[in-house]
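Below you will find the structure I want to go over with you.
Omission of a single protein chain aside, the complex is shown with its protein chains in their original locations.
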Amino acid sequence: MRRVTVAMLMLGFGLAALGLESMHARFSEARHDAARAETARLVRDLGLTDLALFTEARYVRHISQADLFTPFQDAPVSFEHFPSGTLVAPPAHLGRHAGALSARPIERNSP
Amino acid sequence: MIFDPPILALLLAAAVSAVVAIAAALFAVRVLRHWDIRSGSALQIRLERRTYLVTTALKIVMVMQMAALALFVHNADRMAILFTGAMCALGTLNVNQWGMPAFLVQIGVFLTSAVWLLLNRADEMGRDYPFTRAKYAFLLLFAPLVVASAILQWLYFLNLDPNVITSCCSKLFTPEGSGLQADLSAMDPKLALIILFSGAGLLAALALFSSAGRWLHVMLGILGGLYFMLAIAAIISAIAPYIYETPNHHCPFCLLKPQYGFIGYLLYLPLFAATALMLGSGLLAALGAPKSLQQRLPAYQKRLNWSAAVLYLAFAGIALYTILRSHLILIG
Amino acid sequence: MRRWLSRQAHLIDFTLGALLRRKGRNLMMLAVYTLIIFMLASVTFLGSALRFEAKAALNYAPEVTVQNLIMGRHALSPPDWVKKLSRIRGARNIHGRLWGYFYDQAVGANYTLMVPPPRARDLAVNLGEVIIGHAIADLRKVRQGGYLFLLSPSGKLFKLKVIRILPEDSALLSADLVLISETDYRAFFNLTPEDGYTDIALTVRNSNEIPTVVNKITRILPTARVITREDILRTYENVFSWREGIVLAMLATALVAFAIFAFDKASGLSAEERREIGILKAVGWETSDVIAMKLWEGGLISAFAFIFGAAAAYAHVFLFDASLLAPVLKGWAVLYPDFSLTPVVDRLQLITLAFITIIPFTIATLVPVWKAAITDPDIVMR
Partner (left out) sequence: MIRLEHVTRIHNEGRPNAVVAVNDVSLEIPKERVTVLRGPSGSGKTTLLTLIGCLARPTQGRIWLDDELISALPERFMTEVRRRTFGFIFQRFNLIRGLSALENVMLPAYPTGESHAALKARAAALLERFGLKARMHEKSELLSGGEAQRVAIARALINDPAWIIADEPTASLDTALVDQFIEEMRALKKAGKSIIITSHDPRIWQADVVDRIVTMQDGHILSVEDVSARERAEEKEQNA
C-alpha cells in the first residue's frame, strides 16, 4: 500500500474516532439528562447560585456572590491566594465599575 | 475578555496576516520599481524567486482570513450571552464602535483576497507573468485593508466591556426605526424577492453567455458587486423573516445560529464565492488579455463565469427553498 | 481537480518517505506536538463541559439575589429588608437565605452550611437533623441514619442525625452542602433573628421585568448589591474562558518553543537534503512543487497531532473524567466533587484549537521551506 494511503487511512481513523466521540457525546447527553434534571431541581429548591468546584475559600466556592476584597481576607488558614484563585476570574458584574455600589450597566446608544 | 481562546486565535491570525501583508507590500514596491521579466539580471531572478515566498505566504494568509471570518462571526454569536441585550452576533458587534467596522473590513479582506488569488492564478498561466505589476499594485491596496482589519479587531476585542448594554437585532432591524439597518428591513419584500431572484438569474445568464464584449464583462463584475449588496438587503428584508417565520425578525446574523440549522452559512457561502468570482473575472476583463494569454485567459474566465453562474443559481435555489419551507406568507 | 488531487497525493507520498527516513526523530516530534494539543484540548473540553453544566443548572438559580454591603464587604441583610422588598410589584418568593461557610478542623475541609428554604419540601430538615452532600458523607464516612458531629465556632458540639445524602449526580453543585434547620443554624453560628439573613433571594415572574425590579431594589435599598441570574450565568461563562485563556497563554509558550523547533528543523537543511531538493528540481519539479511538498510535511504533522490530540483529549475528559487535570482543579481543597460531565464538544473551540495549533507551525516553517525550495537545480551537476 502507498504511504499516502496509509497516512490518509490513519487520519481517517482519527477523524472517525472524533466522529464516534461526537456520537457518544450526543448519545450520552440523553443519559445525563436525568442527572441534570435532578440537579436542576436541587438548584431551584435550594436557590443555589454556584458550582462546588473549588471549596477552599468562599470567593472561589461562591464566585458569583463574592466581592472584590474577599480573596485577601477570606478562609481559615489563608494568607492569600489559593491555586484556584488564580484560575477563576472575578464575577462578570464586577467589571470596571466594581468599586462603585451603583455597579449597574451603562446604557450605550446603538449606532 | 482578551484571554478568551477564540479571541486569542483571531488576534493571532490578525497579527500574522498584518505582518505578512506589510512585508508583501514592501516587496510589492520593489516589484513595481524593478520588475522586468525580459531581464536575466541577478536582481530580477531574486525578485522572481521571492514571488514564490510572497505568493505562498499570501495564500496561507488568505485561507486563514477566510477561516477567520467564519470564526469571527461564530465567536461573536457565542459571546452574545456575555452582553446584556445581545441575542446574536449583531449585539456583540455593537458593544463598541469598532465591532461593525471590524466585521465589514473583514468581509472586504475576504473578497479582495479571493480576487487577488484569481488574479494570481491568471498571472501564473502566462509565460511572461503578464499581470505581475497589476497584481502587486493590487496588493498595495490589499495590505492596508488587512492592517486596518487587524487594528480594528484589536480595538474591538480590547474594548469589549461586559457592562455595556447593547442592542439586539430585533431592535436594530425594524422597519420603524431609523438608520441603515432599519432602511434595509423596510424594503418591500416583494421588490426584494424580485431583485434577488431576477438578479441571480440575470447574472447567471449573463455570466454564461457574456464571452462577447470585454467591457460587458467588466460591467458584469461591477454588477456582481452591486448584486452582492442588494442580495444582502433582500436577505434582511425578505428571506430572514421567512426563515424565522415571523414577519418582524430581520436579523442577517441569527441565520447562522444552530437552531436554524446553520442555514445562513448555506446561503451566504455561494453568494460570497460567486461575488468573488464575478469581481475577479471583471477585473481580469478590465485588464485585458495580454498576448501571452490570448488562448488561456478566455478559457479561464469562462471557467470562473461558469462557477459563478452555478453558485448564483445555488444561492437562488437555497433562498427559494427557505421560502417554500416556511409557514410564513409575506406576499399574498 | 483529479489531476490536482493526484499531484498532492504524489507530493504527500514523497514527503512521508522523507519523514520516515528519520523515523525516530520525527515520531518524537509528533508525539510532543500531540501531547501539547492533548493538554490544550483537555482543558478546553473540560472548560466547555463545566460551562455547559453550570449553564444548565444555574438556569434555575434565583432570578435576583440581594446582598447587603458594608464597607465594600458582604454583610448580613437586616430582617426588615424582606418586608421592604415584598412591596415591589413583580417580585415573588422573597425569602431571606441563611448560608455560610464552616471550616471543619477535624478533616480540614470547608463546608457550605445552609438552611433549606421553606418551599423545598423534599429537603425539609427538623431540629437535630441534617442533609449532607455526597463528598462530605465520603469524607466523614457517615451513612444515612448515622450521626454527624460538628464543633461549632464557639466550641459547642452539635450531634446531627443524617436523614439523607444528596445524590452523587448533583455533586457538582452540592458536594459540600450541609443542610440544617434554621434553629440549629442560628445556634451554630450564634446568630439571633435580629441579625437577619445572609442574603435575600427572589424570583421575578416575567423575565422582561427583571431590569425594572432591579432598579426598584436599588432605589429602595441603596446599600444593596443586586446580582441577577444573568450576572451569574455570565460569570460562569467568563470564569472558564479566563482559565482556558491562562492555560492557553502558558501552553502558548510551549507552542512557540515548538514553532522555533520546527523552524530550526526546517532551516537546518543538511547537505544531503539540499542535494535531494536539487535532484527533484533537476528532474522536473518546480519550486512551487517543492514548497507544496514541504508544507505538506508540516500540514501532515499538524493534522495528525490535532486529530489524535483532540480525540485523546475527549476520551480523557469524558471517558476518564479528566483524571489528569483533577489535581489542578482540586487545588488545596479537601472536598472535591466526584462528578462526571455531560460530553459536549463545542465546534467553535475545536476550530479555535485548530487555528492556534496549525498557524504558528505553518508560519514558522514557511521561510525556511522557501529557502530550501529555491535551491538551484544545477547544484546536482556541481
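All chains are identified by letter, namely A, B and C, in their written order; residue positions are counted from 1 within each chain.
Simple rule for what comes next: a contact is a pair of C-beta atoms (placed from the backbone, for glycine too) under 8 Å apart; a residue touches a chain by one contact, two chains touch by 3 or more.
Remember, predicted model here, so these are calculated numbers, not experimental data.
Contacts of the undisplayed chain with visible chains (whole complex): B, C. Considering the whole complex, the residue from B:33, B:127 or B:327 that touches the absent chain is B:127. The missing chain, though absent from the display, is touched by one residue of C:11, C:37 or C:214; that residue is C:11.
The missing chain, though absent from the display, is touched by one residue of C:97, C:265 or C:281; that residue is C:281. Across the interface with the omitted chain, chain C contributes residues 2-7, 9-11, 13-14, 17-18, 20-21, 272, 275-276, 279-289, 376-378, 380-382. The omitted chain makes contact with chain B at the following residues, 37-38, 40, 42, 45, 48-49, 124, 127-129.
The criterion applied here is as follows: only the chains that are shown with their structure count from here on.
Chain A and chain B have Cα centroids lying 35 Å from one another. Centre-to-centre spacing of chain A and chain C amounts to 5 Å, using the average Cα coordinate of each chain.
For chain B, residues that reach two or more other chains under the stated contact definition are 82, 84, 162.
Shared interface positions of chain A, i.e. residues touching 2 or more other chains, are given as 92-93, 103.
Interface residues of chain A, counted against chain C in their complex, comprise 2-4, 7, 10-11, 14-15, 17-18, 21-22, 24-25, 28-29, 32, 34-36, 38-58, 61-70, 75-77, 82-84, 86-89, 91-93, 99, 101-104. Considering their complex, residues 44, 230, 233-234, 237-238, 241-242, 244-246, 248-249, 252, 287-288, 291, 295, 347-349, 351-353, 355-356, 359-360, 362-363, 366-367, 370, 373-374 of chain C touch chain B. Per the touch definition, chain C reaches chain A in the complex via residues 9-10, 12-13, 16-17, 20, 50, 53-54, 56-62, 65, 67, 69, 72-74, 97, 101, 103, 109-110, 112, 114, 116-117, 119-120, 122-123, 133, 135, 166-167, 169-177, 179, 199, 201, 214, 218, 222-223, 225, 227-228, 231-232, 234-239, 241-243, 246, 300, 303-304, 307-308, 310-311, 314-315, 318, 328-329, 331-337, 342-345.
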